[in-house]
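The other protein chains are all here in position, but one chain of the complex has been omitted.
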Amino acid sequence: MKAKTKRLFFVSFGLALLGGAVALALVALQDTVTFFFTPSQAAERSIPAGQRVRLGGLVEEKSIRKLADGVTIEFRVTDRSKAVTVRYKGVLPDLFREKQGVVVVQGAFQPDRTFVATTVLAKHDENYVPKELADELKKQGLWQHDKSKPAGK
Amino acid sequence: MDGIGRFLEMGGYAAYVWPALGLTALVLAVLLIASVRNARRREAELAQLEAELGRGDEG
Partner (left out) sequence: MSARLHAFANPARFLRLARRLLPWTAALAAICLAIGAVWGIGIAPPGKPPPEGQGETVRIMYVHVPSAWMALFVYACVAAASAAAIIWRHPLGHVLARAASPIGACFALLTLATGSLWGAKMWGAWWVWDARLTSVLILFFLYLGHIALTHAFDDPARGARAACILALVGVVNLPIIKFSVDWWNTLHQPASIIRREGPAIDAQMLAPLFFMICGFTFYFFSVWLLRARAELAALRTRALKLRLLAS
């Protein structure tokens, strides 16, 4: 009985210690563990131009436009307090859209603090709603997720 | 297009939806069959050994 209690104590103690160590390590490595910075976080850390980072946020409403060269797309990524202008040449993911869609752009800041992205990823939210229900809610004006038109229109 | 065709098309995402579903079915089926076979083989092996040893070797 005594030996069992001792083993139980050592295993619990060991796990608690390990958990604490891992927690400390993860807090220390927060900037590495995080997949992207919001525009505010990026400003806080004053990331140097040219350093490869990921920036995440909402695509600002009515900010999407095609540049004169016909292939580069420009839009603003915002976290509602700060916004960054992003330029991107390439294929956009299916979920890319204004206002509601969170995007994660990968690339680097330019000296003028605009951002040139080499990859654009779309994050989807945790809501799963069937098409018919969403249409119905929209008809009744109760659909709060999507008040803007899809991107690129 | 008919109903079956539209169902198989998965709104244009057939190349992503069906492999995901198929792979899941395949992995679970293979794991099940392998586990059943292994259990049968091991239990048959044991039964044979126990029969060879005869009784009096219980516990």
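Observations, loosely collected:
When the chains are written out, they are named A and B in that same order, and each has its own residue count from 1.
As a convention for this text, contacts are C-beta pairs under 8 Å (C-beta built on N, C-alpha and C of every residue); 3 or more make two chains touch, one makes a residue touch a chain.
What you see is a predicted model; the values in this text were computed from it and never measured.
Considering the complete assembly, subunit A touches the hidden chain via residues 4, 7-8, 11, 14-15, 18-19, 22, 26, 30, 33-38, 56, 91-97, 100-101, 104, 119-135, 145-146, 150-151.
On the side of subunit B, touch with the chain left out of the figure occurs at residues 7, 10-13, 16-17, 19-21, 23-24, 27-28, 31-32, 35-36, 38-39, 41-43, 45-46, 49-50, 53, 57, 59.
Here is the rule we use: only the chains that are shown with their structure count from here on.
Centroid to centroid, with C-alpha atoms defining each point, subunit A and subunit B lie 39 Å apart.
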